[in-house]
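Every protein chain except one is present and positioned as in the full complex.
Our next item is chain A:
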Amino acid sequence: MALQDLCNFQDVFLDSVTTECSSVHFGKKTGCDFMQGSPFSNSSSLFNFYIPPVPLPFPISHGTTTLAFLFQGGVLAAADTRSSCAGQVACPASLKIRPVHSHMVSTTSGTSADCALWVRILSRELRLYQLRHGRRLSISGAAKLLSHMLHPFKGTKLCVAAILCGWDGGEEDGRHDNGGTKTELGGCTETAKKIAKSLDTSLQKTQSSSPTLGGQQHLTREKIRFSGPSLFYVCSDGTRLQGALFSVGSGSPYAYSILDQDVKWELTLDEATSIARQAVYRATHRDAYSGNHVDIFHISSKGWTRRSREDLKEEYYREKERRERGMRRDVTYEKAQCGD
């Protein structure tokens, strides 16, 4: 699937006339690793110029900006929508945040085709796990599964850097194994904010609210199952990290600087959305490989919801206008707030 996409993409590129309409027709966002600045040796005359690849000062990877963070209302994930390839915008409206199941999304960066494939493989495996064991695999387990699946490809050109964002626990179908099946050892709970909650088999959990202090701990055969928001960064080079705030991609340093200032546990949903939007906007402004629109997903105990896609070009003009108004109004420079 990935190989086919790659071949097709090259074919399209050779046919210089139909490039634009073909990419719309495919509807597939095939980006390729932009670090390969390889010339198309048998290309048509339009692409005869060859730009030799300039060595990068440090590995700038994954032309995108994606971010995700935890807060009291769950997890917020945001990403831009530009797919770039060899210095061109291959698709200005790609979807970088893909739902895995009802309570988990994955922000993807790296090679578009690889990400699309592996997120689908992951959702297949998670669904199989759910059918076999009667409960959803935890986010930590899903991250471990993805990490182990990607490990054999280490050292190859496969490039996937995903942030798995989800809500653990809160089973709605309420199928519990009474025999106390050995649950998978989840990741270590390092963050002080998370408190483990034990699931009693007799307790039919419908919706779980924000994490509360666990009641009795059954130490015999049931492991303590964590319930609440969870965030994992998984990379095809083997990294797997649990955290409260991640940003991945070439625009991530710009996003980090905005997020580090403002992200707190106590944010409301609106504040969190605003900060995420602002961070992606600033990153798209500075980073050439990020841009176009911003997608925001929110995951709570009830599942994921998606905010409508927003064009950041409008935001740029709004801010520009605000600044000009401010400068015209008085002499002192007024700091422009990027509000909702």
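Here is the rule we use: a residue touches a chain if its C-beta (ideal position, glycine included) is under 8 Å from a C-beta of that chain, and two chains touch if they have at least 3 such contacts; residues count from 1.
Keep this in mind: contacts and distances are computed from a predicted model.
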{"item": "Identity of the absent chain, which is to be given by its UniProt protein name, from \"Small ribosomal subunit protein mS40\", \"serine C-palmitoyltransferase\", \"6-phosphofructo-2-kinase/fructose-2,6-biphosphatase 4\" or \"Proteasome subunit beta\"", "value": "\"Proteasome subunit beta\""}
{"item": "Contact partner of the left-out chain, one of A:134, A:253 or A:326", "value": "A:253"}
{"item": "Touching residue (missing chain; options A:154, A:264 or A:309)", "value": "A:154"}
{"item": "Residue, one of A:100, A:235, A:275 or A:294, that touches the chain absent here", "value": "A:235"}
{"item": "Chain A residues that touch the omitted chain in the full complex", "value": "58-61, 147, 151, 154-157, 188, 190, 233, 235, 237-241, 243, 246, 252-253, 256"}
